[in-house]
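Of the protein chains in this complex, all but one are displayed in their positions.
Right after this comes chain A.
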Amino acid sequence: MFVELALTSSSDAGDGTTYLWNLHTGSMLGSFKQNVSPLQSLALVNNPRNLGTIFLSAQAEKGMMHVYNFQKDQVFLKFPLPDKIVCLATSNRGKYCAGGTENGRIHIWEIATGILHRTFDAHYKKITVLRFSSDDTVMFSGSEDAVVHVWMVNSLLDDSQTDSPAPHYSWTDHTLPITDIQCGVGRFHGARVVTSSLDHTCKLWDLSKGVLLTTFLFPTKIMALAFDPAERFFLAASGTPASTSSTANEADYLIYQALLYKSKYTQQGYSTIEAVDGDSGLEQIGLGGAKRNGVRGGDLVFRGHHHPILRLALNFDGSALVSGDSKGQLMVWDVASRQMVREVKQHKGAISSITTLFQPVDLYSNTTLTEKPKVAAITPFKRIPQARMGEGGPDVNGNNSIADDPQIMIATSTSGVDESDVLAQSQEHQMLENVRRAYVGSRGGLSASSGASGTKLAQEYQDLQLKYQELEAKLASLTASGAAAPVPAQPSLSSSDISAALSGLRSSGTKRRKA
């Protein structure tokens, strides 16, 4: 059975601990010390191999980055950052990391090499959220200046572009600071994006055209979002109390479920299910629960928090929701019934991030693993951008230092060589192959057959001997100059070559004849 875990951190300096706990039982599996990360500043680095998982956490007040792995509870790696990073995101394939600053600047690093690829001014105010699309083609940035920018990742990483990058889209429909962004599945031309803001709205966007599909209006400020994996609904957490709250002390902070498909009754008495998006319409969620446009159905809310909810996260299949509020209370909900199933009270201060994950390889205490898995490659992030390459691409003599080279694990079947299927069918290819074979055969045949070939063989032998002598002379000169490292006393290569060649000539002839 796969164990689902949640990794939660707090932005409260008095807490400073990140917890890893089982989503289904609530039991604690680990805690990581000395981590005070601001909202959305903790990012798990996915890696496709069975490497030990790491997560990055930016320490806002200190301008430091703390790196943790699941094998020890202390900081695994610590390095200074060029700026105070207030929000952080890693690409889905775990290759790149983006950090946003208080004054609207974004930095992008390659995690394995630590190269700072680019630093640019993206917004006028503090960056509040950074997110990569599911295929890592684009990056979203949201800011307190109420704008969402969509950046093509390639243009940010492109070494040949020297000027400041321009966003692919700029979504300016929100009127107050952006709080969260979630991107759905699909490639660039199919994905949908939800953004939330303090202006009481969430907006659904189409990524391919960059157009607004629907605006969802809520009665409260929205602080966090969670997007269903099958994109049937999204969940929005409120940062202000609902109007139905009885007293100020027991104020209700709700999580709203906004359906992206809903049933409608037509005048003919039929009901139909249809998608709510499209045509930049307006949907009201949680406003009184009255019938709207002839649509029945009340508000779908998760009721239980009494403080502003700051983070939300759905589990792998979207059946469980984890929410965390400003007093450090965590709740696990069953999404289907909207019932709270568990409360976790470990944190002492405001929750700053929640990540759900499967139990990583590091934490399996099985006996099959003889040694702990190696931790994924990470190099301390550089503080100044890497010198850019010129127009013509990498320099021919560019003997780059080892630090600039990405560290990768090569798996068995990443071969890009698929000649066999297509190229092998090519007539020319086959013809070339045949000619080559015939050539080898004929040469062997000549040498093996008596008569004229004898002289040819002798000639070849002489040639090889000449080359051998040449090489020997070269070797002697090398040893004399002392430039070469230990040179074998006997130049075994060339002599063996000659014998190999000669025997090859003989045997290939016999083989061909047999064939």
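Note that a residue touches a chain if its C-beta (ideal position, glycine included) is under 8 Å from a C-beta of that chain, and two chains touch if they have at least 3 such contacts; residues count from 1.
By definition in this document, contacts and distances are computed from a predicted model.
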item	value
"Cell cycle control protein", "Guanine nucleotide-binding protein subunit gamma", "Pre-rRNA-processing protein RIX1" or "Thioredoxin domain-containing protein 17" - which is the UniProt name of the missing chain	"Pre-rRNA-processing protein RIX1"
Sole residue of A:S91, A:S143 or A:T355 that reaches the chain not shown, by the stated touch rule	A:S91
Candidate in contact with the missing chain, chosen from A:D73, A:E102, A:D136 or A:D173	A:D136
Residue among A:E102, A:D159 or A:D173 touching the omitted chain	A:D159
Chain not shown, touching residues in chain A	1-2, 4, 24, 91, 93, 95-96, 110, 112, 117, 135-137, 152-155, 157-161, 187-189, 208-209, 230-233, 259, 261, 263, 266, 269-273, 289, 296-301, 315-317, 319-320, 332, 334-341, 374, 377, 389, 392-400, 402, 404-412, 414-419, 422-423, 425-429, 432-433, 436-437, 439-440, 443, 467, 470-471, 474-475, 484-485, 487-488, 492-494, 496-497, 499-501, 503-504, 507-508, 511
